[in-house]
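A short write-up of the structure that comes next.
Just one protein chain is left out here, and the rest sit where they should.
== chain A ==
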Amino acid sequence: MTDRGPTLTQRLRARGLDGVTLLVLPCVLAIIALFIYPFLYGLWLSFQPKDGTTMGNYDRFFREPFLYKTIWTTLKISIPVTILNLLLAVPIAFRVRLMKHQRLLTTILVLPITLGTVLVAEGMLFYFGPQGWFSRTVMALGLMDHAPSITHGYWGVFLSLLITGFPFTFLLTLSYVTGIEPALEQAAATLGAGPAARFREIFLPLLLPGLAITFCLSFVQAYSVLPSAILVGDPANTTRVISIAAYQAAFEDYDYSLASAIAMIMGAVQLVVVAAILGARTLVYRGPVAAAKG
């Protein structure tokens, strides 16, 4: 061997490529097979409408109120739910960070995640339904003379998403809140900042980037609300979300092409919201939230 500097293996390793890198392959294959290929296939399919044109499906979607209104319906549920979840999660996380038995509480909160949307929706049907405890209590107390219509409507879906989404939002928020170095708050206090000022000047700016991420993830979760929209909602009307439109196109009308187009539009709307939030995130400080290195 002549001396020609580092070998190919060494040069590859310097760029982060070695034997271990191969372990990423199964993952890449899975992503291609389960995500990229179906996505591209759906995209292609959406441009093959029954009427033989290219843009026929998209054209139809934005012409028929029955279809395009689902975007608004979906956003009207998912965005308020996400915002309310964050508004609840932040103060609770601030309280919980000081608690001793954090782990117990966290476990209790994780439970609804493991239950899944369907079980929660079913529980709600029994509890909030016309014959449920809630309705009966309300009527027994004479607050209303008929059962309140919480299930099978907007508020049913809203509540169901709030319940299933909150633990997720809360746990993410808690990790961001506890990640902030406690000495920063103490330092602010010694400098004369009261609780409100400490939140405004120290915590909020440091939390914003994390809250933006939390918002995006929680929003994506709430956005693809199919089971609860059908089970505890009013799927023909006020909670006819975009995923229902896609489902009906695919499995009731057997128009896979239109269903694909709806799915693509659904993805695009979601992307616009997430991109807007992440774009706004670049405007705030995103560095480390602990005190700088010693």
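We take it that a residue touches a chain if its C-beta (ideal position, glycine included) is under 8 Å from a C-beta of that chain, and two chains touch if they have at least 3 such contacts; residues count from 1.
Assume contacts and distances are computed from a predicted model.
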{"item": "Listed names \"histidine kinase\", \"Glycoside hydrolase family 2\", \"Protein FixC\" or \"ABC transporter ATP-binding protein\", matching UniProt entry of the absent chain", "value": "\"ABC transporter ATP-binding protein\""}
{"item": "Touch criterion as defined above, residue of A:Ala187, A:Val220 or A:Ala250 at the omitted chain", "value": "A:Ala187"}
{"item": "Listed residues A:Gly5, A:Gly52, A:Gly142 or A:Gly287, member touching the removed chain", "value": "A:Gly287"}
{"item": "Residue of A:Val138, A:Ile202, A:Ala222 or A:Ile242 in touch with the missing chain, whole complex considered", "value": "A:Ile202"}
{"item": "Touching residues (missing chain, whole complex) on chain A", "value": "181, 183-184, 186-194, 197, 201-202, 205-206, 285, 287-294"}
